[in-house]
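Presenting subunit A:
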Amino acid sequence: MSLLHFQVLSAALFSVGLYGVLARRNAVLILFSIELMLNAVNVNLVAFGAFLDPGRIMGQVLAIFVIIVAAAEVGLALAIILRVYRNRGTVNVDEIDLMKW
Partner candidate 1 sequence: MQALPNYALLWPELLVTALALLVLALDFLVPKLRKRALGYLSAAGLAAVLALSLAFLWGRQESLYEGLFLVDNFSLFFKALFLIVGTFVILMSVDYVDQHLEHPGEFYGIILFSVVGMMVMAATGELLTAYIALELLSFSLYVLVAIARDNPKSNEAGLKYVLLGAFSTALLLYGISLLYGVLGVTRFEDISSKLQAMDSINPTLLVGLTLIIAGLGFKVAAVPFHMWAPDIYEGAPTPVTAYLSVASKAAAFALVLRFFAVALAPAVDQWAFLLVVLAAVTMTVGNLVAIAQRNIKRLIAYSSIAHVGYLLMGVAALSALGSNGLLFHLVGYAVTTNLAAFVVIIAFFNRTGKEEISDFAGLADRAPFLAMALSAALFSLAGLPFFAGFTTKFYLFTAVAREGYLWLVGIAMVNSLISLYYYLMVIRQMYIEPASDASRLRVPALLSGLLAVLVLLIILIGIYPSPLLRAIEAATRAIIPA
Partner candidate 2 sequence: MSLLDNHLLTLIVAVPFGGALALIFFPSDRPRAIHYFARAVGLLTLLLSVYTFATYWSKDGGFQFRESYPWLEGLGIGWKVAVDGITVPLILLTGVVLPAGIFMSWNVKHRPKDFFVLLMLLVTGVLGVFVSLDLFFLFFFYELAVLPMYLLIGVWGSSSDFGTFIRTKEYGAMKLVLYLVAGSVLVWVALVAMWVEAGMVSFDLEVLEKASFSPGFQRLFFPLVMVGFGVLAGLWPFHTWSPDGHVAAPTAVSMLHAGVLMKLGAYGILRVGMVLLPQGAQDWMPVLIVFGTINVVYGAISAMGQRDLKYVVGYSSVSHMGYVLMGLATLEPLGVSGAVLQMFSHGIMTALFFALVGVIYDRTHVRDITVLEGLSKRMGVTGAFFVVAGLTSLGLPGLSGFVAEILVFIGTFRTYPLLGVLGVIGAAITAVYILRLMAKVFFGPLGDRWKGLPDAARIETGAMAVLVFFLVLVGLMPWPLLRLIDVDVATLLQRIAGA
C-alpha cells in the first residue's frame, strides 16, 4: 500500500465526480457529484499528510475543514434546491431556465 495507490484512487474519484457534474441534470445529483470531488480532495490531503509531511498533522487539519464546509454546503444548497422545487416544481437544471445559462 503506497502513496500512489491513494493518488490513483483520488484521481479516479475526482474524475467520476467531474463526470457527474457535467453529465447530470438533477441539481441534487450535481451536488452529490461535487461531494465526490471533495472526497477525492480529502483522500489526497490525508494521504499526502501521512506519507510525506514530517509533521503529519496539516493534511488532517485541512481535511477537517473541508469536511465541515462541505457538510454545511450540502445543507445550504439543499435549502435553495427545495425553494426552487417549491416555486418551480422541478430540480432539473436545464428546466430551470428563466434566464439562459
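The candidates came about this way: all candidates are chains of the complex that A comes from, given by their letters.
Here is the rule we use: a residue touches a chain if its C-beta (ideal position, glycine included) is under 8 Å from a C-beta of that chain, and two chains touch if they have at least 3 such contacts; residues count from 1.
Treat the numbers as computed from the prediction; the structure is a model and nothing was measured.
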Of all the listed options 1 or 2, subunit A is touched in this complex by number 1
Residue positions on subunit A within touch of candidate 1 in the complex are 10, 14, 17, 21, 27, 30-31, 34, 37-38, 40-41, 44-45, 48-49, 52-54, 58-59, 61-62, 65-66, 69, 72-73, 76-77, 80-81, 83-84, 87-88, 93, 96, 98-101
